[in-house]
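I have a structure I would like to understand better, so I am pasting it below and will then ask my questions one at a time.
Yeah, one chain of the complex is gone here, protein chain that is, but the others are all in their spots.
Now for chain A:
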Amino acid sequence: MQKLADFKLPQFFNYPPYFTLQPVRDTREKQIQLWKELILDYCKSQKIFLIGVEEDFPLFSNSAIDRSLSHEARETFLSAIVGEGRAEWLDKGHRKCLVLWHRIQDWADIILQFVRDNGLEDSVMTVEEIRSGTESLGTELQGIDRTILMRALKLLENKGKLALFKGTSADDEGVKFSV
């Protein structure tokens, strides 16, 4: 079967009707489900956090069968993911979509686990260090989208697990954990 980078594509990716938005309701429901799973799987494996509807997202077209999703289809499928809470539209025009292959809550849990694993219960770190520091190498937090990270941290802040503070410059936001 085909691969996109190191991601193994499912067989039905070569099924031409997969790329046509189905008019019959039941068929469309099934189609939407398959697209949801595929998009989330792919984004997770490739650590993709952002999808631009009009951009060349690799899943949206299949040159082997010469098919690609219409704008309407793309919006429909992404909206379905948004509807389930696994993505968010970043603009009213539905042009950019933030993909939450982990929910914010899941990310929050991952951060807590990260803190425990590295014995950072009472320490201070910059936000940037969380996503690109040595501790995060090889973990899921490596390269996490800033927006998502901030949301997860805010969530934890509300739960009293940490405190966010501004540093000397704009990128120098820090975190004090009190897990």
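One rule holds for everything that comes next: a contact is a pair of C-beta atoms (placed from the backbone, for glycine too) under 8 Å apart; a residue touches a chain by one contact, two chains touch by 3 or more; residues count from 1.
Rule of thumb we're sticking to: contacts and distances are computed from a predicted model.
S.K.: Select, from "Vacuolar protein-sorting-associated protein 36", "BHLH domain-containing protein", "Transmembrane channel-like protein" or "Translation initiation factor eIF2B subunit beta", the UniProt-recorded name of the complex's unshown chain.
M.R.: Checked against "Vacuolar protein-sorting-associated protein 36", "BHLH domain-containing protein", "Transmembrane channel-like protein" or "Translation initiation factor eIF2B subunit beta": the hidden chain maps to "Vacuolar protein-sorting-associated protein 36".
S.K.: Based on the whole complex, identify which of A:Q22, A:Q46, A:T76 or A:T126 touches the chain you can't see.
M.R.: A:Q22
S.K.: In the full complex, which of A:K30, A:K47 or A:R116 touches the chain missing from this view?
M.R.: Considering the complete complex, A:K30 is the one touching the chain left out.
S.K.: For chain A, enumerate the residues touching the unshown chain of the complex.
M.R.: That gives, for chain A, the contact residues 8, 10-12, 14-17, 19-20, 22-24, 26-27, 30-31, 33-34, 36-38, 41, 66-67.
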